[in-house]
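Heads up, one of the protein chains got dropped from this complex, but the rest are sitting where they should.
By written order: A and B. Residues from 1 in each chain.
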Amino acid sequence: MAIVTKRVSPTRWFAYFIVAAGSIIMLAPFWFMFVFATHTNTEILSVPPPVWFGDAFVGNLNLLLDKLPFFWKNLGWSFYIAIAVTVLNLFFCSLAGYAFAMYHFKYKERLFAVIMATVMLPSFVGMIPTALVMSWLGWMNQPKALIIPSACGAFGIFMMRQYISSAIPRELTEAARIDGCSEFGIYWRVVLPLITPALGTLGLVTFIGSWNNFAGPLIVIRDMEMFTVPLALRALQGTGQVPWGAISAGSAIAVLPLLVIFVISSRRLIAGLTSGAIKG
Amino acid sequence: MGVMIKRRVIAAAVVAGLCGSVANAATTVTVAAFPALDAAVKAAIPRYKKLHPDVEIKLVSLAYADHHVAMTTSLATGANLPDVMAVEVGFIGKFAESGGLEDLGKPPYNAWQYKDKFARFTVPQATGPNGSLAAIPVDIGPGTLLYRKDLMDKAGVTEADLTKSWESYIESGKKLKAATGAYLIASAADIKDIYIRSGLKDGEGVYFDKAGKSVVDSPRFVKAFELAKAAHTAGVDGKISAWSNEWAEGFKRGQIATQMMGAWLAGHLQNWLAPNTKGAWRAAQLPAGAFASWGGSFYAIPTKAAHKPEAWEFIKFLTLNKEMQIEAFRKLDAFPALIEAQNDPFIDQPIEFLGGQKARQLWKVAAEKIPAIDVDKYDSIAQEIVNAELEKVLEQNKDIPKALADAKALIERRARRR
Partner (left out) sequence: MEAPMSTSRSGAAAPAKSRRRLQPWEWAPYVFISPFFILFLCFGLFPLLFSVWLSFHSWDAATGLGGMVWVGIENYEFVLGDEWFHKSLFNTFWLAVASGLPQHLVAIPLAFFAHTYLAKYRNTVVGIYFLPFITSSVAIALVFNSLFSRDFGIVNLALTSIGNFEVAGIHPLAWLFPTSNIDWGQPQYTKPMIAFVVFWRYVGWNTVLYLSALQTIPNDLYEAATIDGASRRQQFWYITLPLLKPMMFLAVTMTIIGNLQLFEEPFIITGGTGGLDQAGKTAAMHMYNTAFVDSDFGTASAVAWVLFMLIALLTVVNNKVFSQKD
């Protein structure tokens, strides 16, 4: 994609500079999180805070594991839940998005409006009734209480509809239909391979959302062994002595999977770019 | 949907039945708490297991605010309720009024018999409006004035200067500022907070009278605001809020010379806020003969808890067992609500961080004198509103009577459903 130009204009140099300076601001808190993970509380709460690594990481980790004996298990649950939610969302949202983008059916606009309306209601009022539903179902303290209700998010559908309608020419799906492809086959064999960049983005954001979800586990999970990572880390914070070093160490460990996921999904973005079919 | 729920209910009942039969072998008592109270529970588990090998204790700990949100949700829905619920003093008024907690004063608990075993101001806090006893106190936070002896010496200020009266306290701050540059107090609001609590008699509320009318325009509040403003005008306050990084740093650098708070603050200063200032601090009673408490925790049993008898046994162990209370006192700086535990020799030990002062004796005296203030479920709202108005008085020079009148109107508006 890069256009080869011999001479780089001053304007562009200026742009490079701005982008680089912005990068530093963006990176700073990340940097601090890793740095804090290696310092004691007293050092962290000093102002200015430490900017380079200290030697307290092992101590922080031990403190973390002492206070949260199930931390690794918590990490496992977070993984399990986030992966399940992500996979289900990618499938259901792209399917629904495909239907909204490529089909014409009765009440389409109205149904879509209903979906959009559901995301506009601020979520906290839903906490108590959701807890009621979960206890009626007997799902309290179970991961499925966090997975199933969020298996198909409205944002995902919105995003997929938007992407599919702009990225996939209708001729393509019609050609597939004429070739005898089933409706689901069109989605599975024609549409899905073409929307990988959007799937990457949606997957990433769904995973992050589930990984960082706090209010959901707070009301549903009551067993420290079943806690997700945010809940576990928050459990360390009381009034007074908060083990910030241990929390930073925990956050740093918890954010590593997200980094890996991000690297992987940015590869997907490239893959989407190079697959020729999009350029229809 | 209806059928689905029905089937679920049956399934749940079957599962519950199965669990019930298993439970006979070993009952699991769930305890919900928050830091640092959870550490006391954790410490109690192995000891308790020795006495009751047939009971498993499961601890669920959440951050202070999260814990109370989760408990509110559980009380609302009746689901996921723990057997033993820790409640902080800030929520005890609300929870005691809710009716979702067992009345521990009635049989089979009959807890009124233990009333005199606890610091006298605690039990009334846990008493609901209809005379029910909703919870048992476990720890308390007698208020104290911690001050930097070295800085005061430098400024020629004595302890008596600090505690004689509020005027002399603020006056000392001016001397201190001139001599050392340090702030007397982190936030001027602290003065207000203590003044509005001083001079109260048993059964009186801070913000509301017996009839539930707001009293924030009373002379007590006017004077409190005036004192805070005087301190602010004199420039002896650091405008630093508690628990901020700036606060910790201010202690470390010796820029905050006094702090009025619960006695447990000494432990925090020693452990992490300012370990470098060891030996420089001393404790005194609050200025002008005031006595107040900071924080304090209780244990309650939800009405819908699954294992009430076992829960009650464990609560008695946590609150009435002298050994347990002393251990929490020694290891976690949790000042015991149990008077018997306050009489432990530990109370007479010198505290190195406070220059060898036997400060716990002082705090014990304070614990006896703190009035049994009536808590109200609208206290937290009233507090928020009063703080906001004080801020306007301090920063925008708002007229004090006007500020308090506004506060009163706002409080009555929000407490409209009393």
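Worth a mention:
What we mean here is this: a contact is a pair of C-beta atoms (placed from the backbone, for glycine too) under 8 Å apart; a residue touches a chain by one contact, two chains touch by 3 or more.
On a predicted model such as this, the values are computed, not experimentally measured, just so you know.
Within the full complex, the chain left out of the display is in contact with A, B.
Among B:Ala43, B:Val69 or B:Ala230, only B:Val69 touches the chain left out of the display.
The hidden chain makes contact, of the residues B:Gly99, B:Gly156 or B:Gly235, with B:Gly99. Hidden from this view is one chain, which touches chain B at 1, 65, 68-69, 71-73, 75-78, 94-95, 97-100, 239-241, 244-246, 249-250, 255, 377, 380-381, 384, 388, 391-392, 395, 410, 413-414, 416-417.
Touch with the hidden chain on the side of chain A covers residues 1-3, 12, 15, 19, 22-23, 25-30, 32-33, 36, 44-45, 47-49, 92, 95-96, 98-105, 108, 111, 115-126, 128-130, 132-133, 148-149, 151-152, 154-155, 157-159, 162-163, 165-170, 173-174, 177-178, 182-184, 187, 197-198, 200-201, 204-205, 208, 212, 230, 233-234, 237, 244, 247-248, 251, 254-255, 258-259, 262-263, 266, 269-270, 272-273, 278-280.
Methods note: only the chains that are shown with their structure count from here on.
Here the CA centre of chain A is 38 Å from the CA centre of chain B.
Taken together, the chain A residues at the contact with chain B in this complex read 40-42, 45-47, 49, 127-128, 131-132, 134-138, 140-141, 218-220, 222-224, 231, 234-242. Touching chain A in their complex are the following residues of chain B: 5, 8-9, 11-12, 15, 30, 32, 34-37, 58-64, 66, 69-70, 73-74, 76-80, 82, 243, 245-246, 248-249, 252, 264, 268, 271-273, 275, 295.
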